[in-house]
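Just one protein chain is left out here, and the rest sit where they should.
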Amino acid sequence: MILPKSHRLTDPQVAELTAIVSEFGCNLQPIIGAVRTIYAILGDERDELMINRIEGLSYVDRVDRIQSGFKLMDRRSDLATHEIKLGGVTLGKELFVIAGHCTIDPKNPNYFYETAAAVKEAGAHVVRGGVWKPRTNPYSFQGDVKSLDILMEASQRTGLPVDAEVMDEEHLKMALDAGVHMLQIGARNALNYSLLRAIGKAIAERDTVVLLKRSIHMGPIDEFIAAAEYIVSFGNPNILLCPRGTKPGLDGYRNHPDESITPLLKEKSWAPVVVDPSHSVGKAAYVPACSLAAVAYGADGLCIESHIDPAKGIGDDPKQALTPAVLAETIQQSKQLWSLRRGEGITAAV
Amino acid sequence: MILPKSHRLTDPQVAELTAIVSEFGCNLQPIIGAVRTIYAILGDERDELMINRIEGLSYVDRVDRIQSGFKLMDRRSDLATHEIKLGGVTLGKELFVIAGHCTIDPKNPNYFYETAAAVKEAGAHVVRGGVWKPRTNPYSFQGDVKSLDILMEASQRTGLPVDAEVMDEEHLKMALDAGVHMLQIGARNALNYSLLRAIGKAIAERDTVVLLKRSIHMGPIDEFIAAAEYIVSFGNPNILLCPRGTKPGLDGYRNHPDESITPLLKEKSWAPVVVDPSHSVGKAAYVPACSLAAVAYGADGLCIESHIDPAKGIGDDPKQALTPAVLAETIQQSKQLWSLRRGEGITAAV
Amino acid sequence: MILPKSHRLTDPQVAELTAIVSEFGCNLQPIIGAVRTIYAILGDERDELMINRIEGLSYVDRVDRIQSGFKLMDRRSDLATHEIKLGGVTLGKELFVIAGHCTIDPKNPNYFYETAAAVKEAGAHVVRGGVWKPRTNPYSFQGDVKSLDILMEASQRTGLPVDAEVMDEEHLKMALDAGVHMLQIGARNALNYSLLRAIGKAIAERDTVVLLKRSIHMGPIDEFIAAAEYIVSFGNPNILLCPRGTKPGLDGYRNHPDESITPLLKEKSWAPVVVDPSHSVGKAAYVPACSLAAVAYGADGLCIESHIDPAKGIGDDPKQALTPAVLAETIQQSKQLWSLRRGEGITAAV
Partner (left out) sequence: MILPKSHRLTDPQVAELTAIVSEFGCNLQPIIGAVRTIYAILGDERDELMINRIEGLSYVDRVDRIQSGFKLMDRRSDLATHEIKLGGVTLGKELFVIAGHCTIDPKNPNYFYETAAAVKEAGAHVVRGGVWKPRTNPYSFQGDVKSLDILMEASQRTGLPVDAEVMDEEHLKMALDAGVHMLQIGARNALNYSLLRAIGKAIAERDTVVLLKRSIHMGPIDEFIAAAEYIVSFGNPNILLCPRGTKPGLDGYRNHPDESITPLLKEKSWAPVVVDPSHSVGKAAYVPACSLAAVAYGADGLCIESHIDPAKGIGDDPKQALTPAVLAETIQQSKQLWSLRRGEGITAAV
């Protein structure tokens, strides 16, 4: 839909527009209104180049796109019936919980082993542990590959699948070789399309699950879902969308909590939504409330940082990690709210 | 706390600073660190003029204020034990619900009478009805004073107190003369200090309750609470803080839902928090989820738009209003979540 | 233009939509695309109630409005040829400059008299002086009516017109009675429609000029221009649009400078744009650069805080005010850039 700057276009302008859209196999149809005439593009108007050409014309105000840049991720695609299973849970059938350290301390592996056992006890289905960490400060601790062994050992001991963030192809290869079950893509890499493609390719023949965090800028929903499409287009549809707060932060929080985006995501895509309350609010005291709010908005799961003794943690854990006791209570209440929402039939979206 | 641009200040700079703070009855104390020296202001550093003078100095990077601009609203003030009661509810003791029309249609009063009866039946404690409306478009319907009579008649018929937004002193006088129980200050007027003062004065000797909406820009919490202080400083402490979403909106919503600010408000102020989910999300389908999320974050109450037949409503009602049936279900689930949070002891804030 | 959630609407849905739009004298026309059908509203689609009714339908994604809420302010209205003159300048013919105190100090009137003389000498056409001040902190200095006499005395001494902000009808009456030539509406009141109407009415028969600041939230341009329409609709078209930075601030500035909005405003409205660099950046050191940037973007004028001795100022002056010497240099360079842009023919907008 083309909106001109003036009330209606001149004949030469219409001719120019018609020529452009026909290059792309489309037709132009004027919609003559009482006050203004607008111009519909008939055909597949998803071609970015055609849109860019038209938006570059001096007499065009803007082009309204009514189609998105994703196909497989669309709620109406054949993948909509795809079931994602991990840690004994089928996403959407019961509340799914990932929990564990922001960062594994390679010098103190026992903290992680104890945490892993404790989050399993508290009800988590996947153990999370950061091996490599993206740091604003180049001189900060950036992670240690020894932590990968610790992560896999924790998987062995608990019998639970594990989740780790990868930031480049080297990490990706190491994580897959080690057998990591769930790969996490952090907010800073959420639009790093080279990495998204590399991951898509690498897991095409595997059953690895990907947790894709939302970019830290408040980008449009379509951008988020299209990033997932990059991965899924290679053949593995095990993708979870993870809102984790956006910038600028709500005064007093690390980010602006955005669990409220859940019903909007579900209107457009079939993908399960797993909210990360720990990064949204950035402080342990607020995480239980944020977890419940995520479930209130219809989230399928939660990704929560927890540590057997938060003060001894590294990375964000001293600030954000819940003790296993608070985690257990949070999971229990979240499950009750999950049942309340399902049983009583209040639905967030139509 | 004064942060200089350089590693430490020169003697003449320190002398100039000392002279300024002593004008305001304060002293300066250098804090000599290993890498940088900063300068504490000893005394009451709330004086804006002193801060402005210091921030204007070319060698000062910024001044960190560690005190807020409010006193009575502070969680530590004597008012912290004040109980606000309306519609048979003591705020904080049970979930408080305001419900009704965005805008009363003066040509069709029966819609409002029926809505009032229905929201009472659904469990609301106060009936809301817009008499005057702030409109972006100057040629849109701006409200009609006849609606004030309709509002009061609805109060008579239901026995419930009523709530209306006032936008200027003329509205204020009319609303108080008519006996409106709760005055609402809209987001566009949230920083209209002349109006806040006028309201504070007018209700000083009354038991009127004020619902103060948060400004639509994502202002700091202190600004919100200080706006409430304008009203309370005249003597009537019946104030409720109302987050209602901020701009820019989350992609697909009218605003960016901000019920998550609730625990942050409660850390600083004793005032009850009543969230407006209707304006946050701006579409009826998402209001139930947003209501639950507000309770998840610890809100004391909800302010929800409802209409006996939303499609027949005016103002925002066709878009935002819940039917009484959905309102009833929303209230019921919200109450269950309220109990769940209380009974189980998960607290949002420390 | 109605965008449905599905690929096309069912017959009963189309019938319902048709019924709604015909209530408002409009017709519905489906635009059948290859992939999706959308529905044009033929007629005047500016009616907010009609739009709200349609947006409330569960099968409607959103309604694209292609018409704005203003008429007189439109670049294509008859007012587009209206010339605004003040202080010997016709807006648009030469660079227009307002300068003076953020706040007049009623205890030290000589500062203001000296500033007024100095800004005249520096090249300013209007003297600005704050009489009343909106303050976040209710206990801060809120202004003093004695300052109004000082303002008018400065006008007498310099022969220049004067500008003051009004925050309520009481201020408005006093300012007009005193003969203030230009009324300023601050960012916190930019959407206070009761005040906008009151000002419009009060100056309908006068030649008073209004400087309307942009709201501190990053609202849409149409909202800004429609706010001006509130005033102009009463008959006096002497209105200047004033961008002054939006929230959240750019890291290190008081606000996010928004002089860049100037060409966008000029595409939609004929009104002159006068940028306030002082509030945008909030610190004197950055004001000259911001002033030049405003002229680079095509602004017709600047509103700059200046003080004969900034450190002795009150309100924001110690932080923001330029000395008269820096003001003079800023005006001189801004005029040179103004000529450069005009003479060489680079135009910001088509």
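Lettered A, B and C in written order, each chain numbered from 1.
Everything that follows uses one rule, which is that a contact is a pair of C-beta atoms (placed from the backbone, for glycine too) under 8 Å apart; a residue touches a chain by one contact, two chains touch by 3 or more.
The model shown is predicted, which means the values in this text are computed figures rather than measured ones.
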item	value
Chains on display which the left-out chain touches in the complete complex	A, B, C
Option touching the unshown chain, where A:87, A:263 or A:310 are the choices	A:310
Residue touching the undisplayed chain, where the options are C:74, C:309 or C:329	C:329
Residue among A:30, A:179 or A:248 touching the omitted chain	A:248
Given C:258, C:276, C:300 or C:317, the one touching the chain that is not displayed	C:258
Positions on subunit B where the hidden chain makes contact	1, 3, 5, 29, 31-36, 38, 40-45, 58, 64, 66-67, 248, 267, 350
Interface with the undisplayed chain - residues on subunit A	46, 48-49, 52-53, 55-56, 58, 69-71, 134-142, 167-171, 188-189, 191-195, 198, 215-219, 222-223, 226-227, 229-230, 233, 246-248, 283-285, 310-311, 314-321
Where the unshown chain meets subunit C, residue by residue	218-221, 248, 250-253, 256-264, 267, 280-281, 285-286, 288-290, 292-293, 295-298, 326, 329-330, 332-333, 336-337, 340-341, 344-350
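As a convention for this text, only the chains that are shown with their structure count from here on.
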item	value
Interface composition of copies subunit A and subunit B: same or different, split at half	same
Centre-of-Cα separation between subunit C and subunit A, whole angstrom	39
Inter-centroid spacing, subunit C versus subunit B (mean Cα positions, whole Å)	26
Per-residue multi-chain contacts in subunit A, two or more chains	248, 267, 350
